[in-house]
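Before we start, here is the structure in question, set down as structure tokens.
A single protein chain has been removed from this complex, and every other one stays in its place.
Here is chain A:
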Amino acid sequence: MTVVCALSDLLPDRGAAALLPSGEQVALFRTGAGEVFALSNIDPFSRAAVLSRGIVGDLDGVPVVASPMHKQHFDLRTGTCVEDRAVSVRVYRVRVEAGQVVVAA
């Protein structure tokens, strides 16, 4: 369990990257609806650590982030790539406790 930041540090419909003690990077997203998600920050297609900088939105009602590199979409709940279901990114368990964002890692 790692406390990464305050919920107020996350802007609605935008992501932020956080560095875990293990050296892994997570991309945290706070949607406009108030939910918080955490995925690996590494875009599996380009391998650059950039997913946190993508645009957050929804496709067919599914909350997604679009990779800023080549625009593939990832389901924020499952990490699955919408365009290529064989590809997915790691999902981290995350919750908000007393205004703090806590990632299970």
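One rule holds for everything that comes next: contacts are C-beta pairs under 8 Å (C-beta built on N, C-alpha and C of every residue); 3 or more make two chains touch, one makes a residue touch a chain; residues count from 1.
Here, contacts and distances are computed from a predicted model.
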Out of "SpoIIIJ-associated protein", "Thiazole biosynthesis protein ThiH", "assimilatory sulfite reductase (ferredoxin)" or "Carbon-monoxide dehydrogenase large subunit", the chain not pictured bears the UniProt name "assimilatory sulfite reductase (ferredoxin)"
Which one touches the absent chain: A:Val36, A:Ile55 or A:Ala105?
A:Ile55
Please output the residues of chain A touching the missing chain, sorted low to high.
4-5, 9-14, 16-19, 23, 25, 28, 31-33, 40, 42, 44-50, 53-61, 63-64, 66, 68-69, 71, 73, 79, 86-90
